[in-house]
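Every protein chain except one is present and positioned as in the full complex.
Right, chain A next:
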Amino acid sequence: MSSRDAILGRVRRALADVRQDDTPPVPERPGRYPQYDEAIDRSYLREHGDRSVKETVDLLAENLADYRALVHRCTEEELPEVLMRLLTERGSTSVLVPPELPPSWLKAVDATRVHDRAESTPHELDRVDSVVTGCAVAIAETGTIVLDGSPDQGRRRITLVPDHHICVVRVPGQVVSSVPQGLERLDAARPLTWISGPSATSDIELDRVEGVHGPRTLEVVLVSGTPPEAEVTSQHLAV
């Protein structure tokens, strides 16, 4: 007998006392599982507190900063200037660029662009100073940005190997309040990276040390002037 059959057989025998008891569980297809929903009491909150859109963005900024990300705010027009300034202050001479980062973002930047390519070796990425990306969604309650590998974000490793990551978040469009709302917007089929502050460890006598392996400096630029994505999405669904 294969181990697969052995394990499944053991599970079934182990559950002999509960087999009869209730719900047929397995969701038939994604997005529709009424019986499963009935089995779980989801009376927890979809979000904590009652905030205006502006307050939600402020909370995001506050929580990002609390976990020691450097937070900047600007308008769409100011963005190229801000990115140029941040890279210059850092002294970066090379910057990794995802394939479809809006070209205008880096128009004021001098640093050498290094493109995100499948062939690049990790050692090559290790020689690049900074990386600039967009994001998929940002979660205010936890101060989290999520990358999903879309063309304005690139492969997971480009935001991992360089020591300096600048992430641009369009507010309020890309901001949600809570973890449940964040998951709703994400596609499980994509490789996802949730980032809440720069990497950290407390392994030595519980002293928090920022930056072990990921980028030791995380800068988040909140760019205002973009429409709430939620509206766009719901219109789209209504069609």
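Side notes on the structure shown:
By definition in this document, a residue touches a chain if its C-beta (ideal position, glycine included) is under 8 Å from a C-beta of that chain, and two chains touch if they have at least 3 such contacts; residues count from 1.
Assume contacts and distances are computed from a predicted model.
One subunit of the complex is not drawn; among "Branched-chain amino acid transport system permease protein", "Iron-sulfur cluster-binding protein", "NAD(P)/FAD-dependent oxidoreductase" or "Cytochrome c oxidase subunit 1", its UniProt record names it "Iron-sulfur cluster-binding protein".
By the touch criterion stated above, the residues of chain A touching the omitted chain are 2-4, 6-15, 17-18, 21-23, 25-27, 30, 33, 36, 39-45, 48, 63, 67, 118, 121-123, 126, 139, 141-144, 149, 155-157, 160-161, 179-180, 183, 188-207, 209, 211-214.
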